[in-house]
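See below for the structure under consideration.
A single protein chain has been removed from this complex, and every other one stays in its place.
Then we have chain A:
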Amino acid sequence: MFEKRDEQLVAKARNGDKKAWFTLIQRYEQPIYQYGIRMTGNTHDAADLMQDIFVSVFKSLSNYRGEGAFRGWLFKIAHYRCMEFYRRKRPQQSLDECPEQISEEDTPEIGMLSDESSKQVLKAMQKLSVAQKAVVELKFFHHFTFDEIAQQLGLSSNTVKSRLYSALNKLKLDLEVENA
């Protein structure tokens, strides 16, 4: 049986079709939850963020014009909710600022992962600034082009490329340390 396109489900959900809305949630809850884990480094915050994102998406369904892919629009909202989450949680810290030295020991969330490579990736990402993390997340985990990322984050394409390049430098060092 053919799956309905995102745009069809959005149209139905907008007209009050609850089933269509839950189908959309089912389709995207896994990538959004994983996004939340990598962006916050915390499963509880990731779950809260996921609920916050889906509530925001549902409220904004009437604004979705179908001009781009629903997935891109969804991650744009996810990014804005994530930035609000960071501003609420750490109002003093700039989004471009790298976090202070974190503990070398695995957090409970990282300890939950059985795959060593995934643990390394998660640890390495926690050392990036929020702005760099958002670019790495959208590029490597969701495979958006730089132009799409720029549109979602409200930045120029060149800024996005610079952020990814500087993030790669930092990730390179961290992965080398982990591999050593």
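Definition applied: a contact is a pair of C-beta atoms (placed from the backbone, for glycine too) under 8 Å apart; a residue touches a chain by one contact, two chains touch by 3 or more; residues count from 1.
To be clear about the criterion, contacts and distances are computed from a predicted model.
According to its UniProt entry, is the unseen chain "Formate dehydrogenase", "ABC transporter permease", "Peptide/nickel transport system ATP-binding protein" or "Anti-sigma factor"?
Matching "Formate dehydrogenase", "ABC transporter permease", "Peptide/nickel transport system ATP-binding protein" or "Anti-sigma factor" to the record, the invisible chain is "Anti-sigma factor".
Would you write out the residues of chain A that touch the absent chain, in ascending order?
14, 16, 18, 21-22, 25, 29-30, 33-34, 37, 43, 47, 50-51, 54-55, 57-58, 61-62, 112-115, 117-118, 120-121, 136, 139-141, 145-146, 161-162, 164-166, 168-169, 171-172, 175
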